[in-house]
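Have a look at the structure that comes next, please.
Here the complex is missing a single protein chain, while all its other protein chains stay put.
This part shows subunit A:
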């Protein structure tokens, strides 16, 4: 099981290097999809049940859909993938930097791979993180209301930003 965590952490690093090196947004969104899928797996390996599902749902189903159709606004005829020379140089620089940082900072560390996996050893329905989110609805009711009001405000902000015709953030287009 700790090898699975190793593989997933490696997948996280590969995905985030793929986003951070400067490909075209089509491919950077693919890297972010990989990071969110693998991050969901990492959270599951550490005992979560509700939070990884929320993570997967919101990042893949919410944000990546938005970024995918906004990528049509940044269309170009020859998008830079990871085979392009300048992108490969960024990838090499980031991999080198991450490798040096890992060597320096993890060099003194020895032991197992930080594996809190499961304390009880049996299948549970109500896990800890689900109880934490339930606490947000129970004693944290006001922050939930404030968060909802903030999201509603963001909706109106966004609508006003793209209104156009000399009202809002655009010129008369």
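Odds and ends about this structure:
One rule holds in what follows: a residue touches a chain if its C-beta (ideal position, glycine included) is under 8 Å from a C-beta of that chain, and two chains touch if they have at least 3 such contacts; residues count from 1.
Going forward, contacts and distances are computed from a predicted model.
The chain that is not shown carries the UniProt protein name "NADH-ubiquinone oxidoreductase chain 4L", picked from "2-methoxy-6-polyprenyl-1,4-benzoquinol methylase, mitochondrial", "WD repeat-containing protein 92", "NADH-ubiquinone oxidoreductase chain 4L" or "IBH1-like N-terminal domain-containing protein". One chain of the complex is left out; on subunit A, the residues touching it are 5-6, 9, 12-13, 16-17, 19-25, 28-29, 32, 35-36, 39, 42-43, 46-48, 51-52, 54-55, 58-59, 62-63, 66-67, 70-71, 73-74, 90, 94, 98, 101-102, 105-106, 109, 113-114, 116, 128-133, 135-136, 140, 143, 147, 150-151, 154, 157-158, 161-162, 164, 169-171, 173.
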